[in-house]
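Just one protein chain is left out here, and the rest sit where they should.
For clarity, chains are labelled A, B and C in written order, and residue numbers in each chain start from 1.
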Amino acid sequence: MTHEGAYSAVVERLFMETPCAGALVGPECVIGEAVDRLTGTHVRVHLQVHQGHVAQARYQVRGCPYTIAALAFLVPAWVGSPVASLQVSADQLHRILDAPADRRGRFLLIEDALRAAVGACTGIT
Amino acid sequence: MTHEGAYSAVVERLFMETPCAGALVGPECVIGEAVDRLTGTHVRVHLQVHQGHVAQARYQVRGCPYTIAALAFLVPAWVGSPVASLQVSADQLHRILDAPADRRGRFLLIEDALRAAVGACTGIT
Amino acid sequence: MIYLDHAATSSLDPVVREAMEAALRQAAGNPNSLHAAGRAARVRIEAARAQVATVLQTEPESIVFTSGATESDNLAILGAARAARTRGLHVVTAKTEHRAVLDVVSALAREGFSTTLLKPDAEGLISAAVVEQAVRPDTVLLSMMLVNNETGVVQDIEAIAAVCHRRGVLLHVDAAQAVGRVPFTAASLGADLISLSSHKIHGPMGVGALYIRQNPRPALVPLLFGGGQEHALRPGTLPVHQIVGMGMAYARAHELADHEIPRLAGLTQRLWRRLQALPAIHLNGSIRYRAPHILNVSFVGVDGEALRYALPDLALSSGSACSAGDPESSYVLRALGRDDALAQASLRFSVGRTTTETEIDEAALAVVAAVTRLRALAPP
Partner (left out) sequence: MIYLDHAATSSLDPVVREAMEAALRQAAGNPNSLHAAGRAARVRIEAARAQVATVLQTEPESIVFTSGATESDNLAILGAARAARTRGLHVVTAKTEHRAVLDVVSALAREGFSTTLLKPDAEGLISAAVVEQAVRPDTVLLSMMLVNNETGVVQDIEAIAAVCHRRGVLLHVDAAQAVGRVPFTAASLGADLISLSSHKIHGPMGVGALYIRQNPRPALVPLLFGGGQEHALRPGTLPVHQIVGMGMAYARAHELADHEIPRLAGLTQRLWRRLQALPAIHLNGSIRYRAPHILNVSFVGVDGEALRYALPDLALSSGSACSAGDPESSYVLRALGRDDALAQASLRFSVGRTTTETEIDEAALAVVAAVTRLRALAPP
């Protein structure tokens, strides 16, 4: 049995509301992307960076409820933080979302997408 | 499955009423007996013979319901008949009692007991 | 909650439930006992056996009760193959069979049988010609389902049976999903062994049957020993209320078939039309050769788990309930050529006697909304 069918209330709320879902286009906007062919998971992180800080953050995602909830949990909190400080803690996501162990790979995918976005910030101040 | 548990109404009546059950003692009385150790069946036929005819007939029996019913069917009908004419038809018993094939041996046992009784009549007139 | 998972287990027909409740209230009696209570129980068992036989238009003697279609599949396949060991060691089945067939065939492989798993075409169909090619001189058994439990695809068993008989191969048909949905008889299928379920056709869970052709009767090695019930093929006290329930479920299926079959087909067609409001969806399995109660659809560009999660008011699954716990995508859809992600992003809708048009319309609306939302959330 997978964990499917036994999602926590936190996951449920985040999955239903998906705060900050969407895309950013325009000056100072970067995209970070990561894909896992096996599960079909696709994560795209959008950051608008101003003076080294996150002015706006968005995400697009095709993935399981935990992946969606993880982004809905993380991304809104990034706004206002120094880009250099952004990080994804898979352990924290497991804890907060009460996620099964087999979702670790998806959380690392989010980390990859974030890293790609942060990397794309080079040159933006 | 044996036939047990599916006895006909004829068997039921004969088994309950057992007409002419019992023993005969006294002059002109003979006994014929047959035993089958395997099933524990024991048949004893009593005849009182007068001038070559059956004056009275009785039976004692330890046996299955068909064996009891067979005796209760046959023996009363012997009264008045010439001893020499008495006989047991296993086929007839199967038909009348709707008895399963595996009871044939018991009906032949009744025939044995009758034959023994008829044999014991020698000398009685 | 809209229940669209009748292929996993169907709702209990109220008439069946009443028959079972009446049986549960009867005085106790072991159908093997010779006293009046036992004989009364036996009468009920034999009446139910006749009800099941009637649906297949066969003799009651050809029906053996089991604990379900899984056990029937096991008894048929293990029983027939083990009995035929000395004639040959080759068994044929299809990649799209239920686990209760595939896992049994794997068990035979561990016992030294060689096995061939036929691949269906993109519509899920397996032709008689494909079967003909797979049969070898040492083939003893072919197992092929009538209605696929994930896609609803109906195989042309008659044509396959002709091949089997010509080549001297026993034919086992898993008809668990077929009863009450696809008209057939034992003779029309031409099978030697047919597995039957009760709970897939509005009867109780935990009971099933195996049809065994009588003339000629295939030899079967039993799986269970003791007691001698069911011609010593399936020992254990016969569960009266369960068998009464299955008998009644079969009688009901028979009685309602003319009305229910077109009605179910209408419901799945209606659902398919409504879902076509969405772009980029695919019907899985043949559109032509299909059972009326199952519709399996793949939704391009969404995650299957998220889709199911976004439909909390619909009870349905992506595939077989037996492997619902399994995180990998449906092996049935992959055998039809769907890639992993698309197989995973699929829903099996299965309707039953309680399903209404209103439910279908509500379900379609919910699915369209959920797919639209998830697609909007995803990167383009």
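Rule of thumb we're sticking to: a contact is a pair of C-beta atoms (placed from the backbone, for glycine too) under 8 Å apart; a residue touches a chain by one contact, two chains touch by 3 or more.
Bear in mind that the values here come from a model prediction, so they are computed numbers and not experimental data.
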{"item": "Of C:Pro235, C:Gly266, C:Gly337 or C:Pro379, the one touching the omitted chain in the full complex", "value": "C:Pro235"}
{"item": "Hidden partner chain, touching residue among C:Cys164, C:Ile294 or C:Leu316", "value": "C:Leu316"}
{"item": "Hidden-chain contact residue, picked from the options B:Cys29, B:Leu47 or B:Val61", "value": "B:Val61"}
{"item": "Interface with the unshown chain - residue positions in chain B", "value": "1-2, 4, 7, 15, 18, 21, 33, 37-44, 60-65, 67-68, 102"}
{"item": "Where the missing chain touches chain C, by residue", "value": "1, 3, 5-6, 8-12, 17, 20-21, 24-25, 27-30, 32-38, 67-71, 73-74, 98-104, 106-107, 199, 204-207, 223-229, 235-242, 308, 312, 314-317, 321-326"}
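Just so we're on the same page, only the chains that are shown with their structure count from here on.
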{"item": "Chain whose average C-alpha position is farthest from chain A's own", "value": "B"}
{"item": "Interchain centroid distance [CA atoms averaged], chain A/chain B, Å", "value": "98"}
{"item": "Rounded Å distance, chain B centre to chain C centre (Cα mean)", "value": "60"}
{"item": "Whole-Å separation of chain centres (CA-atom averages), chain A against chain C", "value": "42"}
